[in-house]
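One structure is given below, represented as structure tokens, and several questions about it will come after.
A single protein chain has been removed from this complex, and every other one stays in its place.
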Amino acid sequence: MVNLGDRFRDLGRMDALGSQESALHRLDPRAKVLVTAAFALVVSSFGRYEVSGLLPFALFPVSLAILGEVPWGYLLKRIGLALPFMLVLGALNPVLDREVLLHVGPLAITGGWLSSFSMVLKLVLTVASAVVLVATTGVDGVCQALERLGLPQVFVVQIGFLHRYTFVLAEEAVRMLRARELRSNGHGLTHREFGPLAGHLLLRTWDRAQRIHQAMLARGFDGNFHMLRRSSFGPRDLLFLFAWCAIFLLLRIVNFPMLMGSLVSGGG
Amino acid sequence: MSHHIVEAIELCHRYGDGTQALTEVTFRIHHGESVALVGANGAGKSTLLQHFNGVLLPTSGAVRIGEVPLVKETLRDIRRTVGMVFQDPDDQLFSPTIGQDVAFGPLNLGLPPADVEARVRAALDRMEALSLKDKPAYRLSAGEKRRAAIATVLSMTPDILVLDEPTSGLDPRARRQLIGLLRAFHHTKIIATHDLDMVLDLCPRTLVLHEGRVKADGATREIFADEALLAACHLEKPLTMQGCLMCGEKRGI
Partner (left out) sequence: MADALLSPAIGGIMWAASAAAVARSSRKIQQELDGNRIPLMGMLAAFVFTAQMINFSIPGTGSSGHLGGGLLLAILLGPDAALLATASVLVIQALFFADGGLLALGCNIFNLGFLPAFVAYPLVFRPLATGKAGQLPRALAVLLGAVVGLQLGAFGVVVETVLSGRTALTFRAFLLAMQPIHLAIGLVEGVVTLSLLAFLQKARLELPRPTEQADTAGRATVALGLLTLLLGGWVAWYASKHPDGLEWAIQRVTGQSELQGTASGWHGRLARVQATTAVLPDYQFKGSQEGSHAVTSLSGVMGGAMTLVLVAGAGWILHLRKRRA
């Protein structure tokens, strides 16, 4: 399974980007998480037929990507991966919704196409902002932020464990799959084979969990996790938070593209 | 310093399915000693090791760390004195970053944050792993993981260090580095290993286990020269003590 290894390498890459150095990286993770959440919320609040109002919002992921030195190819690739699913969903709307809502020159655009486009645009924006968030904060940073924003500690630890051991398990799985493939003579993995293969993986997972527990006990674990609190919220972070939220609100209320368009076309 | 003595008295352990893993194991290790535990696979090394910090409890007989007997009530204190380094570092590095892993122990001990930070730096520095502090475990090499895992135990400042196969899977350079680092420790060291050449370098005293019993307990060099004993325990001489491959001469040490 080649793409299994790929997916995990991707996750690792995002993590690596998260531990780079930049002014953006140094901001308190909570500020970044909150701003990204606000972004997603505001973008989703646009009605199903709104398209032009959404466009200025690209300012957010683009500027952060530049400030945070997120490689463009990586960002585009991540968005590209999320697109197919959305395109399938979006393809339904033009079929069902045929009322013409807009005329662009000689073209008549139906509601279906508008809502499709709106959906895709929203997806691109939210995915981009999520990718930039992790690329400038790291998985660990996001988890810490979530914990300090009120997420239950046990759950944060859980996410941490999942993140940590996914790589280990993925490697084991890739090895098992490769070994099987070499003996498969071209036959794909059937559901019959999946049982024992996954079963072995499950057993090793179980054993490892026991050993980890022993290691935790050996270092004094008593059921409660104690965290080391680091970064503090400063004036920079506050500025970041309020500035962006204000921008989002402004962009939500005022449709700049329409404004500019009407100015140019003489008040149409 | 009596609280650094590691003692087993007629220690027996029988598993739930009836396997007798250890029979009448008796020995006494003094403060600062460096002892190797060798034996074939299945001889009972892991079982014995797991008694040192209470993962397993004796079925009969006793284990004493310092003057403290190993029972359920004393587990917490014993685990503060005995630091155990497992065979697979991935089992011990479970936090998002190495720094957090090394801080795990001191935080559980209830130390204030400033102390914890200091201990983390000291432990990582000792293992020449300070640069790994903010890295996640999955991006480390085998040697780095090994050193990081030891650091996670060192930060609790144990008096006794127990290590299970510390050199397995390491490339020659990492191995050499590890041996050098371990040599500098003044803790009591108990090392279970197949790497008999490392034993020659690090441990003046060796305990040989075979089928759950102590077959030999004494000076490393003498034991490794005893070919009959080694053969009976399914062992071999360390490579450095075997014949020279180039000229075919035997180098008895």
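Going in written order, the chains are labelled A and B, and every chain counts its residues from 1.
Here, a contact is a pair of C-beta atoms (placed from the backbone, for glycine too) under 8 Å apart; a residue touches a chain by one contact, two chains touch by 3 or more.
What you see is a predicted model, and the numbers here were worked out from it, not measured in a lab.
**Q** The complex has one chain that is not drawn here; which of the drawn chains does it touch?
**A** Per the touch rule above, the missing chain touches A.
**Q** Which residue from A:16, A:82, A:228 or A:247 sits in contact with the chain not drawn here?
**A** Touches the omitted chain: A:82.
**Q** Of the residues in chain A, which ones touch the absent chain?
**A** Its contact residues with the unshown chain are 1, 3-4, 7, 10-11, 14, 36-37, 40-42, 44-53, 78-79, 81-82, 85-86, 89-90, 92-93, 96-99, 101-102, 111-112, 114-115, 118-120, 122-123, 126-127, 130-131, 133-134, 139, 142, 150-155, 157-166, 168-170, 173, 177, 188-191, 193-203, 205-206, 208-210, 212-213, 216-217, 221-224, 252-255, 257-259, 261-262.
The rule we apply is simple: only the chains that are shown with their structure count from here on.
**Q** What part of chain B is in contact with chain A in the complex they form?
**A** Against chain A, chain B makes touches at 53, 55, 76, 79-80, 83-84, 86, 88, 90-97, 100, 103-105, 107-109, 113, 116-117, 134-139, 152-153, 156.
**Q** Across the complex, what residues on chain A touch chain B?
**A** 12, 15-16, 19, 139-140, 143, 160-161, 163-165, 167-168, 208, 211-212, 214-222, 226-229
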